[in-house]
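A single protein chain has been omitted; all remaining protein chains appear in their positions.
Naming follows writing order (A, B and C), and every chain is counted from residue 1.
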Amino acid sequence: MVISNTQVTHIQIDNYGPWTVTPEPRREVDLQTLQSRLYADLSQLFGNRGGYVFFSRFDNMVAVSNGIDMDTHALVQESVSNRYPVTMSLGVATGRTPVSALGTATEQLQEAGSAQDKDRREILRGRAIDDQFRTDEDVQIAHFDVDDATEKYTDRLNEFDTFIHIEQGYAELMQYMRRAHDSLSFFVGGDNIIVVCPDLGEEAYHDAVEHVRGTVDVQLKVGVGRGRSASDAGMAAKHALEECRATGITVGLDF
Amino acid sequence: MVISNTQVTHIQIDNYGPWTVTPEPRREVDLQTLQSRLYADLSQLFGNRGGYVFFSRFDNMVAVSNGIDMDTHALVQESVSNRYPVTMSLGVATGRTPVSALGTATEQLQEAGSAQDKDRREILRGRAIDDQFRTDEDVQIAHFDVDDATEKYTDRLNEFDTFIHIEQGYAELMQYMRRAHDSLSFFVGGDNIIVVCPDLGEEAYHDAVEHVRGTVDVQLKVGVGRGRSASDAGMAAKHALEECRATGITVGLDF
Amino acid sequence: MVISNTQVTHIQIDNYGPWTVTPEPRREVDLQTLQSRLYADLSQLFGNRGGYVFFSRFDNMVAVSNGIDMDTHALVQESVSNRYPVTMSLGVATGRTPVSALGTATEQLQEAGSAQDKDRREILRGRAIDDQFRTDEDVQIAHFDVDDATEKYTDRLNEFDTFIHIEQGYAELMQYMRRAHDSLSFFVGGDNIIVVCPDLGEEAYHDAVEHVRGTVDVQLKVGVGRGRSASDAGMAAKHALEECRATGITVGLDF
Partner (left out) sequence: MVISNTQVTHIQIDNYGPWTVTPEPRREVDLQTLQSRLYADLSQLFGNRGGYVFFSRFDNMVAVSNGIDMDTHALVQESVSNRYPVTMSLGVATGRTPVSALGTATEQLQEAGSAQDKDRREILRGRAIDDQFRTDEDVQIAHFDVDDATEKYTDRLNEFDTFIHIEQGYAELMQYMRRAHDSLSFFVGGDNIIVVCPDLGEEAYHDAVEHVRGTVDVQLKVGVGRGRSASDAGMAAKHALEECRATGITVGLDF
């Protein structure tokens, strides 16, 4: 039996909200630059070790961090504090479902204090999976995109109305996958959504696609991959999605 | 009578989708890094001239570009092609409402070819507002955030469930403001949403806050500013929002 | 008569040395990343307004800032403090020669306190040239490169020995131009050296090339341009250097 075993890191910038308006509101252009570059850096820091980081709210980010131990988390934390005017706290946890893993990761930070506690800085808590317990099926990642988004939307509507359609598809999928499968769905640009899943089969994905189509009339397709790390699973999912494109099927599984 | 006069730039990476999977899928970490750094750079390039850029879908971005002429747009376009493996096309337009301005901007790109046309590169079309016709009330920006987001969500729920609440508030607001007021709403991180509006009065904002509260039970507040440029209007909005925080009111107008 | 009128900004990271070893030595990789990114950002911040920044020692940089007023300097200063863990001080001055301008700029910082004074932060002193006094010949820039560097060195020696040759040419030129012409010479990568000069004629450049060839046997050529700003003068110099490449001459003047 295949059991997924997702390791999740909750990344939280320490006391960020108050910082953005102290002593008075900082220029939005600088905040946007800071946030997106910090995300880019974390993307590289985790990504070059097989992890995936999702920007979600930018001041709070979520990483799939299988294969990245606590020492490496400490190094990433230090590297950020060496190069940014803000620091960040990290909670690391594992679970049978991505949501349960994230739940534990978040709790570790919450127990250490509020996200806006002035004195709570650079918390690092939790536990990474020991190498000996890792398997090639620990992570399952589904990569969705919107069918013919360019023809149907981008080349026909104004960019905001296109964006609303994509956004509606995402909003519906994220809630469905959370509710039905304890999965974490993240918009990653264009018409792409990456979902961190427990061990789900083909039917679950057909249901998800059907749900979104029926509810907000956005037609998705999805490639699914498994792997030892997020990057392995994610690359397998990309290849499966290419297969969907080539053959016209809606759900492609690379396992 | 006050009339807003928003200048909008539609930024579109040329033929990006195909590039991301040619000759085979590129690593997600590199795509995420590329996208977020390109956004950060555009944020600086427009932002240091008074503009705001919103990442929206990352491969398509929207800028409020009052005060930025076509020559400067050309320079920004060249700077990106000098430093990235991709190029981008720009459509520039003005309108009484942000949506009508964006509509025109998008049409200019669509008329030049599909977003995935291999031979359509570095289009630059449209027209910027002549300096002599600019006024101190051309841009109206509303800065929303979620009341007590840290206490209600961040410090209590797992990060994904917090994110779902914020995201629902955003999804509802973006559609309402589009439909009711031809406005463009963008999530900018944390619990913050920036909306590019035509000349709206206090009641319109009360209605919007009420609509979101009634529909998805997320309580917003909002500061509104006007200015000659996005950064002027946006900074005024931030100060108005600080006023809301200090006094407990829901809608603060800085004009 | 042509008189150059260079405006120079001395950029100094506040109390940087002590910061790099407090509470204990920070990782070199982070320092290198911080320094080079800060330089890249300043390069954009000044460069998009017509200025040139040279990294020189990284913790102290020199900009040619004609056309950039004190308010803009303040904005650049704020943008850095919003996005980096360090702050910087700026001295701005003008002079008939680049060295005299820099001398005044540096003095303004020195008078405000030591570079390693813990309490001296974000100094901003000096004066920019009023727009009405600017001319199209205020800045003179010379762009040198090494003749046939690829054939003579890069493709034949180990990279370090190539580097030593280039570096020797640079070391000799920088001292000669400082002594003979109160000019500021900066290595900018590859085999390129950019020199900020007062109003010098063709013979001065022939002498410089001859001096370097005679002293360290490195053969240079040079294109020289004038302009209202560093970028205008620098681009003219680049075109003049291309002319040298095409025609085989040693000194090309674009004026």
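Keep in mind that, in the parts below, a contact is a pair of C-beta atoms (placed from the backbone, for glycine too) under 8 Å apart; a residue touches a chain by one contact, two chains touch by 3 or more.
Predicted model, so just to flag it, every value in this text is computed and none were measured.
Among the chains present in the display, which ones are touched by the chain that isn't there?
It touches the following shown chains in the full complex: A, B, C.
Hey, which of B:84, B:176 or B:255 is the one touching the hidden chain?
Residue touching the absent chain, from the options given: B:84.
What residues on chain C make contact with the chain left out of this view?
Missing-chain contacts on chain C: residues 10, 12, 16-17, 20-21, 24-25, 27-33, 35-37, 39-40, 43-44, 46-48, 52-53, 55-60, 62, 99, 102-103, 105-107, 110, 114-116, 150-151, 154-164, 166-168, 171, 174-175, 178, 184, 188-191, 194, 231, 234-235, 238-239, 241-242.
May I ask you to list the residues on chain B that touch the chain which is not drawn?
26-27, 29-31, 33-34, 37, 78-79, 81-85
For chain A, which residues lie in contact with the unshown chain of the complex?
Interface residues of chain A facing the absent chain: 41, 44-45, 48-49, 75, 79.
By our rule, only the chains that are shown with their structure count from here on.
Taking the mean of the C-alpha atoms as each chain's centre, how many Å separate chain B from chain C?
For chain B versus chain C, the centre distance works out to 37 Å.
Using mean CA coordinates as chain centres, what's the gap between chain A and chain B in Å?
Each chain reduced to its C-alpha mean, chain A and chain B end up 22 Å apart.
Roughly how many whole angstrom separate the Cα centroids of chain A and chain C?
43
Which chain A residues touch at least two other chains?
27, 29-31, 33, 37
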